[in-house]
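With one protein chain withheld, the remaining protein chains of the complex are depicted in position.
Take a look at chain A:
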Amino acid sequence: MTSFLHPGAQRPGGSNSNSPPPSQQHPPHPNYGNPNALADNLQSMNLNRPNYAAPRASPFGQPPPPISSAAPSPGHWAGSQPVARPGPSPLSMITRPMGGPPSRAPPGAFIGRPMGPAGSHPPPPSSLQSSVANHVGPSPRFPVSTGGSATMPTATGVGALPFATGMVSSTPLGATQAGPVSVGPPVASGPRFGPQVGVPPPTVTSSASAPSQVPTMPPFISGPPRTAMQTAPSFSSQPQPAMVPLPGSSFVAQPWQMRPGQIDQPPPGPGAVQPPRMYALPNQSMTSISHGMAPTGASSGGPSKIDPNQIPRPIPNSTVILHETRQGDQANPPPPATSDYIARDTGNCSPRYMRCTINQIPCTADLLATSGMQLALLVQPLALPHPSEAPIQVVDFGESGPVRCSRCKGYINPFMRFIDQGRKFICNLCGFTDETPRDYHCNLGPDGRRRDADGRPELCKGTVEFVASKEYMIREPMPAVYFFLIDVSMNAMQIGATAAACSAISQVISELPEGPRTLVGIATFDSAIHFYNLKRALQQPLMLIVPDIQDVYTPLQSDVIVPLSECRQHLELLLESIPTMFENNRIAESAFGAGIKAAFLAMKISGGKLLVFQSVLPSVGIGALSARDAEGRTNISAGEKETHKLLQPADKTLKTMAIEFAEYQVCVDVFLTTQSYIDIASISVVPQTTGGQVYYYQSFSALSDTAKLYNDLRWNITRPQGFEAVMRVRCSQGIQVQEYHGNFCKRIPTDIDLPAIDCDKAIMVSLKHDDKLPDGSEFAFQCALLYTTLYGQRRIRVTTLSLSVTSMLSSLFRVADLDAQFTCLLKQAAIGIPSTPLLQVREHAINTCINILLSYRKFCATVSSSGQLILPEALKLLPLYTLALLKSVGLQPDGKIDDRSIWVNFVSSISAPLAIPLVYPRMISVHDLKTNEDESMVPSSIPLSSEHLSDGGIYLLENGDDALIYVGAAVDSGILLQLFGASTVEEIPSQFVLQQYDNPLSKKLNEVVNEIRRQRCSYLRLRICKKGSPSGMLFFSQLVEDKNQGCMSYVEFLVHIHRQIQTRMS
């Protein structure tokens, strides 16, 4: 194969470079060159910008303070961590060893690629270490013990450790936090990944790990614009090798561990290949519930009988995990989605791109059914990699295109087996034997692999990107087209939404990719649609009004969408004048449907992104909607059963339109800046079908939401994304794709069409057996995404995941992926909400949970005292998450229709790392932020229970989308003054804008908030909650472990589940 170049090699044409030339996917961000541009924007937005300017300028050689990612978290947590989880099985602390791998990482890194910052970064200053060391001290929090598998035999003991997980029976931690059981961080020198059983290092040893962690930092602080980014979660790319799309800033670090799930997995390490013995017992958690007391003790007795501090809770873990996707020729179960990990592609794709609910494949459908679990994939083909991960390599096969199986059209991957001296290969997907193309032939080595396997990314990597040849193009790859459509009706003007949108667009214009292939257009609408001809040499823009909103059309063939370079000035002028031009608009009507249709017609030739800013219920024109929530309210009394219909689209008009949009590769994103009912259920159909997204600014306030609007828009435009995409998942024989769920349009059964896809979008692929699989064999999933990059290259991203097949039920439980399982559960609930009565959805969620636990109890649990609730170790948080799910907005019957709709919509494309916080938010205390540290770390989270709140505290609770700041009733006025500039709680305005005051606490708070924003890739809406007010109620409703919203408390729920299991067992 002459045309092939080694992936590592530089091609003059630059199509396969995985190395610095940044042109490929994500060329240097325009803004990068001008750090102040962003800064200025931010300034004007009144954001909080710690250190914004500095890091931007030079990624390297920066002083470390801006370290904001997870890296510092070890420092922060160093002390508490081991203490916090003394319970975990001896193995559990494996995350600790994090210290080890990174030390190796920088130099060797993964492929010896010029990784830029990673390698070249100077060691962090010692100050950091010391700070880490300083905080090693035990923290009184996190007494929950989990992990170990040994149970407390004395389940009846009231005060005695009712919850125990892990192998080693843990002692109650209330007293001894530094639980000696704690696996703690392995001593740096020790066998890094070896089982740590029986080596209870003192907590303090974690300090020992600190030095070893140091090397891990470089990759993290490498993201130069880190802090700047977080203020404006722009996540713009940096001058990194092309492969790392948005390295530093955009990486979502998860400084807190959701669960100690990985505990039962040895960390990726050379030798540690999941010693079977570890699973003899460890993968279960137990809680003892006294049989008799359960019913009564539920309400009040909980705390007394079951120590709430002992029940399974997500354990924050802020260390970075190094994950190798395959070890010892076997798939390595991935770390939790929410954890901070660096994946190394050793054959399987990184779990960021594809995650299976169970990391082994049950050989029969019966086995799967018995387990109660579901088999599904979560695919996020363009997910943001960790900045330290090796970029995805681009392979160019020239005109012939990538090698594919001639029968199933599967793409070449590491699991295709070459035979017959390499002349043939057996497809791992369909089993067909294909001829090797002559110029792709290579002899096999003694190990049966091709000799060139390690040099060819497509033969050794789970994720590669192929340059698409002509046959993958129906037309020239489309240009990047951005069309902005702004509601200027009376309401939109009055609430300031139009002005906010215009200012956001105006600022974002400079972030659009440069070059002649970037086209923009703009239109406004009320009861008519106003286009603007921006291509006018002599004069101001020309406004073209399309008044016919029943049957719309585009007012110009060309010139409505023009190259950005030709119209920049006009555009800026126009955006400036739109708010004044419509200032006195008295037209209350809004023709949303007609507007998008007209814009679509203008974009039809090219396709592209249509960004709509809508502020009121679309009341006229095509697809007009009615305020059916009012009708709904009256109906609620009539029949509860019908309410879910309000969560369905009002009619098919918008759906039909959306399908047409998708056909012409137009993706619609909708920004709903509204103060009233807007019927998201109907509107969201359009983004959902076209691969777009709905942004909802409930009770829009120009004061507090303008910044978010801008940042959302900015991220929407700058995040890694592709256009005119088609995706298909292929499976090995025996299992087939049953359905896809997500934001896309499906016209033929096998493929899904995505007018646009971005790094945040995940697609759930449910699977079903249609045959028995041979035990012990390898089973592969392959997701192929054909798309066009922002810069007009056609690419095929191929993601392959190969898992082994098992016939053992216990294996399934052992390798179950909680995050994926729960994400699927969540998505299924969301799918069910609009179509089935809420009660059924809730029951289904509970039943799924119970069935899984029942199955485990029945078939796998080793200890079977009926008084004990035994949970599989991997899934021990399932009850908590299920409870949280029941309490989430979407499943609450009394929620506002739009709130529930947006929840359903949000969930439809949510990725696993964000799914968990959505239902189980993170809460941190703010009043006691440690200001003497210089890292912008997010402090450890607090369980979502009111018991953990104090009246004198201020707490921040965030779910990845929204954030609430709760101010207790008796907060020290000094702290109030520092944080809010107000001396009493009452003085804090309810239209809250976080400001930075000149004091360490305030700075720290801003840093933390910005760090969270960065992690979530979302500019959180901050709302202030005061005790006793409705906002305070809102806050308390988020405390899912409490008894609230007509639902049980966590303890009660566990009791409930336990009883259910017991009932079914007998």
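Everything that follows uses one rule, which is that a residue touches a chain if its C-beta (ideal position, glycine included) is under 8 Å from a C-beta of that chain, and two chains touch if they have at least 3 such contacts; residues count from 1.
Operating definition for what follows: contacts and distances are computed from a predicted model.
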* When you check the chain that is not on display against UniProt, which of "Myotubularin related protein 7", "Protein transport protein SEC23", "Translation initiation factor eIF2B subunit epsilon" or "Response regulatory domain-containing protein" does it turn out to be? -> "Protein transport protein SEC23"
* **Touching the absent chain when the full complex is considered, from A:Q421, A:Q540 or A:S983** => A:Q540
* Given A:P555, A:P872 or A:P921, the one touching the chain that is not displayed -> A:P555
* **Full-complex contact with the absent chain, from A:I587, A:A702, A:I988 or A:L1034** => A:I587
* Asked: Which parts of chain A are in contact with the chain that was left out?
  -> 528, 531, 536, 538-548, 551, 553, 555-559, 574, 577, 580-581, 584-589
